[in-house]
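The complex is shown incomplete by one protein chain, all other protein chains being positioned as in the whole.
On to chain A.
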């Protein structure tokens, strides 16, 4: 699980172009949106694409993203439970 969390942090920084943020600065429980990393709605769409592309998870309802993308912890838990690749 901790490997997956590290992988997610790397992917988020790279794919969302968070060039001024280092992996160590993202705590597993930090909120990804709002006051945390400050991600926006386009970033949320990128994360939905990432779930599909990298883990074979298709979100039927984009509203699910609100809870899945709360933090690295919640993302990792959802991926572990639902991944097909």
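We adopt the following convention: a residue touches a chain if its C-beta (ideal position, glycine included) is under 8 Å from a C-beta of that chain, and two chains touch if they have at least 3 such contacts; residues count from 1.
In this text, contacts and distances are computed from a predicted model.
S.K.: Using the UniProt record as the reference, specify the protein name of the hidden chain from among "ABC transporter permease", "3-oxoacyl-ACP synthase", "ATP-binding cassette domain-containing protein" or "tRNA-splicing ligase RtcB".
M.R.: "3-oxoacyl-ACP synthase"
S.K.: Tell me which residue among A:3, A:19, A:35 or A:81 touches the hidden chain in the full complex.
M.R.: Of the listed residues, the one touching the omitted chain is A:19.
S.K.: Which one, A:25, A:52 or A:80, makes contact with the chain that was left out?
M.R.: A:52
S.K.: Residue-wise, where is chain A in contact with the chain that is not depicted?
M.R.: Residue positions of chain A that touch the missing chain: 16-20, 38, 42-43, 45-46, 49, 52-53.
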